[in-house]
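There's a structure below that I have some questions on.
Only a single protein chain was left out; the remaining protein chains are all shown in position.
Labels run A, B and C following the written order; every chain starts at residue 1.
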Amino acid sequence: MMIFIWILQLICVPALSPLCMGIIKKIKAKLQNRVGASIFQPYKDIWKLLHKDEVISTDASWVFRFAPFIIFATTIVIGASIPLFASFLKNTLTGDLLVVVYTLALGTFFLALAGMDTGSAFGGFGSSREMTISALAEGCLILALFTTALSIGTTNLFVISNAGMLLSTQFFLSTILAFIGFFIVLLAETGRFPFDNPATHLELTMIHEAMILEYSGKRLALMEWAVANKFFIFATLGANLFFPYGIAHSVDTHAIVIGIIVLLIKIFILCAIVGIIESTMAKFRFFRLPDLLITSLILSALAIGLIQMQIL
Amino acid sequence: MEFIIIISSLLIASLIAILAKHRIIVECVSISASAVALIESFVVAFKVALSGDYTPFAFFSVDALGALLMLIISCVGFAAVAYSIPYLRKETADNIIGFTRVKQYFTLFSLFLGAMFLAISSSSPIFAWIAIEATTLSTAFLISFYNKPSSMEAAWKYLIINSIGLLLGFFGTLLYFTSIDSSLGNGFISWHILTTNAIHMDPLLAKMAFVFVLIGYGTKVGLAPMHTWLPDAHSKAPAPISALLSGVLLNVALVIVLKFKIITDSVIDQSFSQTLLIVFGILSILISALIILSQKSYKRLLAYSSIENMGIIALGFGFGGLGVMAAILHTIYHSLIKSALFFLSGNFLLKYHSAKIANVKGALKALPITSILFLIGFFAITGAPPFGIFLTKLLTFSAGITVHPVITIMAILLTAIVFIGFFKHASAMVFGGKPSEIKEEKESTWLILPPLVLLILVLVLSFYQPPFLQVLIHNSTLYYK
Amino acid sequence: MINLLTSGSGFFLLLLFYTLGAIGSLIFKKKDEWANGWQSLFAIVGSLWGIFFSISAFMTGDLSFAAYSSVFPLLSFSFHIDQLSAFFIFVISLITLFCSLYGIGYIKHYYKKYSISALGFFYHLFIMDMLMVVTASNGLFFLIAWEIMSIASYFLVVYDHNDVNNTKAGFLYLVMTHVGTAFIILAFLLMYKFTNSFDFESIQAQSVAIPVFIKNSIFILALIGFGTKAGIIPFHIWLPAAHPAAPSHVSALMSGVMIKTGIYMMIRLFLDILQPIPLWWGITILIIGSLSALLGVLYALAEHDIKKLLAYHSIENIGIILLGFGSALVFISLGNTLLALFGLGAALFHTLNHATFKSLLFLSAGSVINQTHTRNMEEYGGLIKYMPQTAFFFLVGSMAISALPPFNGFFSEWLTFQTLLQGMTSVNILVKSTFVLATGALAITGGLALACFVKAFGATFLARPRSTEVAHAKESSLSQLIGMGALALCCLLFGIFSGYLGSLFKNIGTHLTVFRNISLPPILSSKINFIAPNNFGSVSALALIVFLILALFIVVLLVKFVINRNQKTKIGATWDCGTNLTQRMEITATGFARSIILIFAGILRPSIQNEIEYRDSKIRYFPKSRTVTLRTRDIYRLYFYLPLNKFITTLSVRAKAIQSGSINMYVFYILIAVAIALFLS
Partner (left out) sequence: MNIFFLQFLLGILFLSIFYLHLAKKNFGAVIAYSIQSLIITLILLTSFLETNSFFLLFVVLVTLVIKVILAPIFFLRLIQRHKLTFSVSTYLNLPLTLIVLAGFTAIAHSQKFLSLTNIIPVHHALLSLALSAFFVSLFLIINRKDALSQAIGILSLENSIVAFAIFAGLEQSPMLQFGIIFDIFIWLVIATVFISMIYRHFGSLDTSSMKHLKD
């Protein structure tokens, strides 16, 4: 039974993430009153790209060739160590908050290097902008996640999500502030709207797209898939750490099914919010992004300040 | 008996130097005289180590510190003679000086050594005063050796200021004689007699006498307000002479001040003489530290570094206790290293013909061995660990921190400033591009040997002290505590 | 053999190896190959013996013995090796082993230019003195070893003395270290004043006699003195100048290990000798640590000379070590020794890790400079095609330094984060806000370090060469590769076995006086994973690495051989929207860091200068070439060090007025002296 749940946990992230991408595109299309592609279109795109031929630039080194595999593998590992639907797994080996943050950083590291490897101007600028944002975002992410860790008293994600009714207890205000900080970081890290327009190829604005400009064929598929996984991971972190309702506490199948359904609903709500933000808000100028990130930093620092839990 | 041999051999050497016709005779006579002096002073030192004070007959008595200084004088004197022979040969080769000058040089040199030996070993203060006056007179001509207006000016200032200082010292010595009631008649009054019946002295008079003696002989030691003659004299004199002046003469004068300090300490308590020594010590460190920082000529730099080290030695004696032993060790190390440094500056002068730091660049290429030795000497004199001065400074400061913490903190910071200033000039001279006109020929070994031997001697003494030396240092620390 | 290892003579044998190496290399003045062979052989043998000795000393616990009685009263050449010194001997010997291995190949390019025997002599003297610094148990003996270490490293920094700014860097280095030593001497003297002995045991026994005000001033003096050597922020200006000037395998040693001697002595002083300590000591060290970490990485970002960049990163990592150490101090003064032990473990683990990956980075940077003969990153590019192994080792080093999971950097930063997290739960507002500041600083430093090393690795190794020099770069020699390879392996192994190493750091702490009385040793880590106290979190290095490799293997298998079997991959030119891609189109290091520098303009104060060279100077319309230089102003030098220097020089010029030249004035000085002295008596 446990093995089945472990397999479910492993395949859940790569399986569901293109779905979220599809949902967001569908919501944006609906808001711009056009029909838009079906929500399963990303699956088809990834499948198509996996089977196409590939062109690799002469200047590229093994870093360019090998980066997609590393990035995709990191998303798989993180997928296994975050609480999706079951919080009783207690993966004390790698289920730690800092492991998740720094493995994500490993992915961004190779993404930026791959961007610079081909020697085109777009790749270089893309990595430079990506590293600027992720440098600040990582700080806010750690502080935001630390608020939940402090309120429960441990950095193990599964134990945090297992803690149940966080909002109703005395940490209500700090969790809300932390969630807002976390949400800003979510938009920054996954390259969503106020930070970077995922749909455009305009070299003046694109950050994430510029790095994977040179990829084609199966490597591009892996890259797209990894981006989708990353978004899904951030969404589940946001959902399960700050609002850990409906997550399965015991091993019986009934609780797990409810857990999965509740997870999907929460993810759907988050995708809706992101979709709405993308259609209503304009993309910020690059040098106004740090102010946004610093507000998120201050929010999480404030949230920690408010926690009066006395361990020491 | 040995003492007579030393003095007579030096006198004979200076006599022969006047009469001799050929240069070889002059040179080997002087070198043999100082060799005899070296051997004899070792014998005297062994005697003093074994059986306390060495008094061949009434006029001369050598105590432990005197024996140490005799060793220093003879070692540095021998090295100076060994160095001045090739130095003067090179100078006559560049026809800067003629043969008569060389003869004059060696006569006055032996007289100077003899006077210094007399100054330490004389048992009567007046006789010591006469000997010190003799050292001033014999070195006056040596400073105006190059017969240039600037060396003339330096010699005149040296003569006038030192004579005034010594007259003040003479006045102070006379005041000490008031403690002897005239019933004894004007017999031969020695240090021992003075110390025994110093109790009869009127305390206020003792204070005034010590002030006159300290300022009088302090001019010879080069302590702060009276130091003004020292940079001029030591930078204009030929290198071996300034080595002797800087390395040895300053300590000889300091010994006499210490002898008077012992007498005053038996009349009034130690604090008066110690505070005076500390004030003059810290003042000389302050002035020399600041002036070293923006110094233009490297010989003046070494002169100011002597003032600074004499300041530290005065501080050491001023702090008392552990400081006295540190100061005595510091005197030994300082004399050896400073004379080595002056010999090396002589080498620079011979090669670059200019005493300005700005004109001496890229010495590592032009004079590789000399510049390496110069760097080692620099690290030795400013107190870098393998050499003893680092520890003597530390011991002086640790003796001082318990007594006068504020002064010690000032001293530590000032010695750091001295290090920075000295280091700035040393690295400017040694590193950098060599000016094209300086040829890169092989350095003569005779010019390298004396400083090398002295530096090795210092290194050995920093780690191992022969037993007789330890006994001497121990006795002198007890006596001058 | 065993009792030789565990007794004092084992340590003397170690010192003997280095003395023989030093004297031996002096003998081979003329023959360069022999000198290089001799010095490398003795360094390697010495360091191997050092590693065995330190491990055995670590196992047997305290070991104290004296060499020989000295000529001077207060000085005794006595050693005391407890777990802490054994750990530092291990770190020194490990890094010396790999640097000497690397040195065999690296020194070849100095053959005709400089005297190899001098390099060998100072190299051995330098290592010997570092070993003596970490084992001395007498204040004076410590100061001797400390000063010789600085002077030996000065001669190594000025080794390439044809280049004028090397001598300038050397000058600045020795002056700063000497002033630092003056502060340390003052601190020891103050301790001597109240315990009148220089031996650490007796000072520690009577440390209660030292009044509080004196103890605080000792803390400040020691912080300034050892801070200058460790390179904390306000006293760091010598570090980016001196480390790059030295030969690479020496600068690896200097920034990997020498600056840690400052940290060692701070631990010895604050945790071992001057107990009990007030709260504000830990807070100051925490604040200085976070400042150094944050500003160190910012200056590294603005730097385009590869060795200067790595030197600034040493400052950043020293900041991280200080964070661990500072939190340990805070926890002790709050009484929670369990957490303090954990914090100290984090600091020591990061010292070990930083030593390994920093020396790896310096060595690989050294071979890059060796081939391209320049330190300016703007002229590198595409080196991965010419020097693949060096590029791989540099990549391993940069991943380790920016704390990415499989390598050791991540696990020591994880430990530091856990300690800071525990600190944040304290009720006292001052302590909590410092810990929040520290965690924020550490988090942002992690991010910025990542950006900086993407820039460093990308600009140096990836894309196309930006200058002709790169075209004929060759792979570094075998010995260099072995040196770097072994260090990269160490980074990985320390990462994997960090669980086991954690338990070692536990009993390093227990032997310091302050921890001797704690009852239950914390379960710092079982064999497989780290567990923070009050089970705040746990990570298993082994499982993480196995997961990563497994996932990677499955993905590659699935995509490459299952789904994509019959697709072809074609090699084409990078897409260049129609123009032919020149190497000017690539991003440069300045371009990469420009956005971050502009964001942090307040701190870095950038100034952009562009010179335009016209084809014909009269008609200023057709620019031939345009160079843009982005420079950040060094505010410390500008607002603190230069005014101080100017003040002292004006003081000295005014003091020269005493020597006015007129003889009457001189005699007047004597009269004044007589008058004042008489008046006062």
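Remarks
Methods note: contacts are C-beta pairs under 8 Å (C-beta built on N, C-alpha and C of every residue); 3 or more make two chains touch, one makes a residue touch a chain.
In this text the structure is predicted, and so the values were computed from the model without any measurement.
Considering the entire complex, the omitted chain makes contact with B, C. In the complete assembly, the contact with the undisplayed chain comes from B:L137, out of B:C28, B:L137, B:I193 or B:I262.
When you scan B:S294, B:T402 or B:S444 for touch with the missing chain, the hit is B:S294. Residues of chain C that touch the chain left out of view are 656, 659-664, 667-668, 671, 678-679.
One chain of the complex is left out; on chain B, the residues touching it are 124, 126-127, 130, 133-134, 137, 140-141, 144, 147, 149-150, 152-157, 159-160, 163-164, 167, 170-171, 174-175, 177-178, 182, 186-188, 202, 204-205, 208, 231-232, 235-236, 291, 294-296, 300.
Just so it is clear, only the chains that are shown with their structure count from here on.
The greater number of contacting C-beta pairs, out of the two interfaces A-C and B-C, is seen for A-C. Look at where the CA atoms of chain A average out and do the same for chain B: the two points lie 79 Å apart. Chain A and chain C, compared by their mean Cα positions, are separated by 35 Å. The multi-chain contact residues of chain B, meaning those touching 2 or more other chains, do not exist; every residue touches at most one other chain. Across the assembly, chain A contributes no residue in contact with two or more other chains.
If you check the complex, the residues on chain C that touch chain A are 334, 336, 339, 382, 384-385, 391, 395, 399, 402-405, 410, 413-414, 417-418, 421-427, 432-433, 436, 439-440, 443-444, 446-448, 450-451, 453-455, 457-459, 461-464, 528-529, 532, 534-540, 543-544, 547-548, 551-552, 554-556, 559, 563-564, 567-576, 581, 583, 585-587, 591-596, 598-599.
The touching residues of chain A, counted against chain C in their complex, run 50-63, 69-70, 72-74, 76-77, 80-81, 92-94, 96-99, 102-103, 105-106, 108-109, 112-113, 116-121, 123-125, 127-129, 131-132, 134-143, 146, 149-150, 153-156, 213-214, 217-218, 222, 286-287, 290, 297, 301, 304-305, 307-312.
Touching chain C in their complex are the following residues of chain B: 156-157, 160-161, 164-165, 168, 204, 207-208, 211-212, 214-215, 219, 225-226, 228-229, 231, 272, 276, 287, 290-294, 322, 325, 329, 364, 379, 384-386, 388, 390-392, 394-395, 397-398, 401-402, 405, 408-409, 412-413, 415-417, 419-421, 423-424, 427, 431-432, 462-465, 470.
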